[in-house]
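Left out: one protein chain. Kept in place: all the others.
Read from first to last, the chains carry the letters A, B and C; within each, the first residue is number 1.
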Amino acid sequence: MTADTRHADEGEQVLAWVVRHAAQLGQAGPAPLRRIRVSTATLAVDVEWSQARPAGRDPAEAGQEGAGEAGAEGVVAVTAPMVGTFYRSREPGAPPFVQVGDVVEPGQQVGIIEAMKLMNPVLAECHGLVSEIVAADGAPVQYEDTLLFLGLDDASGGVFPRL
Amino acid sequence: MTADTRHADEGEQVLAWVVRHAAQLGQAGPAPLRRIRVSTATLAVDVEWSQARPAGRDPAEAGQEGAGEAGAEGVVAVTAPMVGTFYRSREPGAPPFVQVGDVVEPGQQVGIIEAMKLMNPVLAECHGLVSEIVAADGAPVQYEDTLLFLGLDDASGGVFPRL
Amino acid sequence: MFTTVLIANRGEIALRVLRTCREMGVRTVVAHSTADRDSAAVRLADESIQIGPAAPKHSYLNPAAIVAAAVQSGADAIHPGYGFLSESAEFAEICEAHGLTLIGPPSAVIARLGDKVSAREFALSAKLPVLPGGSEPMGPVEGARTAHAVGYPVVIKAAAGGGGRGMRVVHDPGDFARAFATTRREALTLFGDPRVYVEKYLDAARHVEVQVLADGHGNVVHLGARDCSVQRRRQKLIEETPPPNVPAATLEHLGELTVRAARAAGYVGAGTFEYVLDEHGACHFIEVNCRLQVEHPVTEMVTGIDLVREQLLVAAGQRLGFRQEDVTFSGVSVECRVNAEDPARGFLPTPGVIETFVPPGGPFTRVDTHGAPGLRVTADYDPLIAKVAVWAPSRAQALARAHRALEEFTISGPGVHTDLAFLREVLAHPLFRYAKHTTSLVEQMMSTPMT
Partner (left out) sequence: MFTTVLIANRGEIALRVLRTCREMGVRTVVAHSTADRDSAAVRLADESIQIGPAAPKHSYLNPAAIVAAAVQSGADAIHPGYGFLSESAEFAEICEAHGLTLIGPPSAVIARLGDKVSAREFALSAKLPVLPGGSEPMGPVEGARTAHAVGYPVVIKAAAGGGGRGMRVVHDPGDFARAFATTRREALTLFGDPRVYVEKYLDAARHVEVQVLADGHGNVVHLGARDCSVQRRRQKLIEETPPPNVPAATLEHLGELTVRAARAAGYVGAGTFEYVLDEHGACHFIEVNCRLQVEHPVTEMVTGIDLVREQLLVAAGQRLGFRQEDVTFSGVSVECRVNAEDPARGFLPTPGVIETFVPPGGPFTRVDTHGAPGLRVTADYDPLIAKVAVWAPSRAQALARAHRALEEFTISGPGVHTDLAFLREVLAHPLFRYAKHTTSLVEQMMSTPMT
């Protein structure tokens, strides 16, 4: 019973927080707020905006199994091939595999996902320009979460800078 | 257990019957067979044809609460104002209240429904010509079952015979 | 055993009764109004008969329609469920006259115990403890005299009342005359019977009731007690068995008293004797319900006895298959009534159409419901959509299970409100959790918002 009472208090606090921040959250995202989902105990908050740009957790987006499909705007998401921790570089302090603005070739390593101490390389599946890096270094990612976006060569009319 | 075994045998027989007669039943109705529903013990068989002319048990038809609404073809159904036994005449041997071809006036008695020994008159709600008598004399009817059809004066261009 | 039972009810209880009939190999005919023609009970019945329009007066409350349906379908018995005609002595008489077995006590027993005034007289004669007051139907002067004698607060009750309707509590002698007149008028409107009587009113009481089963051969057993103290507008919201925080000796005593009284009344069938328990632990008889109760599942869950099955067996003339000492009670069961109503607007019933309906499941969780996507909730009928009953070895586990089950329950649709969130608040309320609550818990909660 003590546990439940604790839950109730925590619930109250979280609810109060949601009420206070809902408006701010609404403006923070790329589109109107769609859902706020809160769960108590050690706490998980899940905020969703409607029609947000594909960000890995959107069911409609994640529905396309397998990474590397072209988005509407000529960009393609590189998604996590497994659940684990995403690293942008080979080891702490080392330079990242890729940066925004880099051009990558099919098969080029763009990151690492560590699961159970095993370092699994994340490879680009097509030629493209790194337009955005979504997952932070050291962030936990789920299967098919978006890690980064590549701008596609043909879609952008071949204007990639050749660095 | 004996009861159930009996059920099973009866079930078998009924199923065999359905299989044997389904084709015939299909042709017997005004439209393709839609559903056959059988229940055992003292046995109830319910055969339904799709899109059959309104015949009282059709849910879409019965959905129109209150009797006397005009059908698509300028006919109106006189439906049972209560559950009970339908009688076409005041007493056994007496002439029926109405026959096919009769013209009735609003408020004219067209039958009786008996429930718990009480004789409840069934009245026509509008002027019309009795085009079909659906419920048999002495038949059990449910609330809103169609008893008979009236052809409407205006719909048929006033060609009713004035008997 | 009966060949065919006509179920003269709707909603979850029609389904409940139908299920046991099928398990017993009894053919079922569901009598239904036009509003209920697509209900689950109609879909599952062996036969269904449309008996009238949505308005209960012309369908579920219409004895002629129900008897006609029974005759038409060859039913040899009628199960009235609860509410509607289930406690009408007149309907019971009509059934008897038509050679139909009404599943419930004989009409004479209903006539005597169903009327609150004569039930009170019976209780006095059967030596059941009653609250001080006057059991004679009385006029305003005699009423005020009784109120003064027993001391305020008092309650003015319609003799024909029930289900929390037709009663009014008076705290101040100055309000008595008007309240008396209003209750009489209301009684006449609601029940066609202006008789009222006056009784002492208990502010801080628990509502406890005893379930009995009696056969036609003089055998009577009780199936334990239920606590139904969580009420809104005098209608039950949460029921549980055994009553928590009540001494075992008190409950045992109540059980024995009730069995003796039921035997004295010549009771046959399933019935419930209702009592209030004051803060000193003293019991006072209130009324008898001559029918199956909404909350019967909790009794089923702790005893393993199917009450509808027993009703049918006893109505068919069989002897009870067990004695008092054969009835064993195991664990705790709690039922929550999920209603289409808005707690924020005084539990106002809210009509609407249910679009999403996902009832809970899982171990020791029973949901009695006629709910489904597409169900239209109308003002014609009781707002009850579902009963969620759970069982567990202990009360703490049972409350946790009930809370979990309510959390799982998804009901939504245009216009639809439910008391689901409020029920969870009650389950989490310290007074309820520690079983220190009384029948005024809901009022207390509505006046002091929880933090």
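The rule we apply is simple: a contact is a pair of C-beta atoms (placed from the backbone, for glycine too) under 8 Å apart; a residue touches a chain by one contact, two chains touch by 3 or more.
None of the values given here were measured: they were computed from a predicted structure.
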| item | value |
| --- | --- |
| Which residue of C:G164, C:G317 or C:P393 touches the chain not shown here | C:P393 |
| Selected from C:R10, C:R27, C:H222 or C:R366 as touching the chain missing from the view | C:R366 |
| Residue, one of C:L124, C:A204, C:A344 or C:V358, that touches the chain absent here | C:V358 |
| Selected residue (touches chain absent from view) among C:T20, C:Q231, C:T258 or C:N289 | C:T20 |
| Chain C residues touching the omitted chain (full complex) | 15-16, 19-20, 22-25, 40, 44, 297, 300, 304-306, 308, 328, 330-331, 358-359, 361-369, 372-373, 391-393, 397, 400-401, 403-404, 407-408 |
| Interface with the unshown chain - residue positions in chain A | 3-4, 7, 39-42, 44, 59, 62-63, 65, 82-85, 115-116, 118, 140, 142-145 |
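Heads up, the rule we're going with is that only the chains that are shown with their structure count from here on.
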| item | value |
| --- | --- |
| CA centroid of chain A to CA centroid of chain B, Å | 65 |
| Residue list for chain C, restricted to those that touch at least two other chains | none |
